[in-house]
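With one protein chain withheld, the remaining protein chains of the complex are depicted in position.
For chain A:
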């Protein structure tokens, strides 16, 4: 797996997204910790929002951002002439394809990160027991914490109320963990790799019962048990 070639000093562990370095603190209660932070949540993962409500945002960003120095050959707005609708629908796909192409190259992480340079990185999020999928744009977040807040908000209707900090599966109250499918098709725990690498390699997210996470990280499950 090319993606695993980069040594980031990680180890498999169970727990909610909290970033590599903060692994020690990362537990289910990660949500509780973050709840107190007054984070402005991004507006959520609607690809249509990008295309729909403000089609000129792309124009403004491309042309009128004073902070950004003009690129030697600035991307022209709306060129090539592909409808915004199609552009957004294809963004997720192109991230996937680029990952496959980069497997042969030598700098998978760096290349993967730059490959996401354009637009958004929409991935589907499914939660076991929830009747339907949602989507999130990973590029809207900078850290695992941000993502975990957004996910919790998104699926809050399916969780038990009263205890805001814990993400609890509605039916039988067992705890859940977040996993993702990477470009190689493997299911990994969220939170193990640096954020950028995660964004580059994540194809979809799945929030599952912690009991089902056995196959992923046997060692981590033991850790999880001691924390309950």
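Everything below uses one rule, namely that a residue touches a chain if its C-beta (ideal position, glycine included) is under 8 Å from a C-beta of that chain, and two chains touch if they have at least 3 such contacts; residues count from 1.
Operating definition for what follows: contacts and distances are computed from a predicted model.
Within the choices "Coatomer subunit alpha", "Nicastrin", "Ammonium transporter" or "Transport inhibitor response 1-like protein", the name that UniProt assigns to the complex's undisplayed chain is "Transport inhibitor response 1-like protein".
Touch with the hidden chain on the side of chain A covers residues 44-49, 51-59, 63-64, 73, 75-87, 89-90, 92-94, 96-98, 118, 124, 126, 128, 131-135, 181, 204, 206, 208.
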